[in-house]
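Input: one structure, supplied below.
With one protein chain removed, the remaining protein chains of the complex are shown where they sit.
Moving on, here comes subunit A:
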C-alpha cells in the first residue's frame, strides 16, 4: 500500500476530532513546562541577555550606562592581567585535574571492592572535606602553611629541610592552592567515579577472571574503558570549577603574591568589586566562550575514541 493510498483511506473524522479536542488538553503540556520556562527565563535567559548588553557599556551600577561598543572586549584581549589570570587557571588545571582523576579513580576502585572492611566508613571519610565549609578549610590552610609558624614548615625543619614560603612566593602559591582544591573536592570526584564503577556489571569482571586477566589488566581494559564517560563528565565539571575558582584564592592568598594566584574567576570579581560592570560582563562572556570551547574539545575527543 502506498502512502497516497493510506492518506486516501484514512477517514477525515479523526482529524476533525483532534481539532475539536478541548483546548485545556492541548494546553496542558505547555502549562506543565511553564514553571520551568518562567524560571529559566527569569534566572538564566534574562541575566544572560542583560549581561551581554552590559558588556558593551561602561556602567558603575548607577545612572545611565555609556555605550562603548567592543571597547571592553578589546581592552581585555589586550590586557596582560586578563591573560595572566587565564594562564594561572590553566596552570591550576594542570596541577589539579589530571592528579585528581588518577587519585580519585584509584580510591574509587579500592572503595568499590566488596572485600574491603568498613567501606562505608572510608567512603564517609573521603567525603568529609567536600561537605566542610570552604572558608573554614581555607583558614586552616593559611595557618598550616604559614611560612613562619605553620605546621608544614615545622615538619620540614624537623627533618632538616629548608622552610618554604608556601603562600607568599610566586613559585609555591599555586601548588599550595591546588592542594587545597584537591583536598576539598576529591571526595566529590570519588563519589562520581564510584557511581560509574557500580554501573559495570560484575559478570564482565567474572568473565575476565575466567579468561585469566590480571587485576591490572582488568583495571586498564575494563574499569578505565567502561568509566571513561564518567571520567569525561568529571573532567568537564572540574574544568568549569577550576576556571571559575574564586573563594580559595580570595580567602587564602587574595590573588597574590603579585597576581600569581589571581584566577579567571577572581579577576572577573575584581572588575565587579570596582563597580566596573561593563568590563566584568565582557570578561564573563569571554570566560564562558573559553570554557565552552574547552568542554567541546573534551566531548569531541571522547567521540573520536568511541
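Rule of thumb we're sticking to: a residue touches a chain if its C-beta (ideal position, glycine included) is under 8 Å from a C-beta of that chain, and two chains touch if they have at least 3 such contacts; residues count from 1.
Assume contacts and distances are computed from a predicted model.
Among the names given as "Extracellular solute-binding protein", "Glutamyl-tRNA(Gln) amidotransferase subunit A", "Anti-sigma factor antagonist" or "Monovalent cation/H+ antiporter subunit D", UniProt records the absent chain under the name "Extracellular solute-binding protein". Among A:53, A:119 or A:228, only A:53 touches the chain that is left out of the view.
Annotation for subunit A: contacts to the undisplayed chain at residues 41, 45-46, 49-50, 53-54, 57-67, 75, 79, 81, 146, 148-149, 256-259, 270, 272-277, 279.
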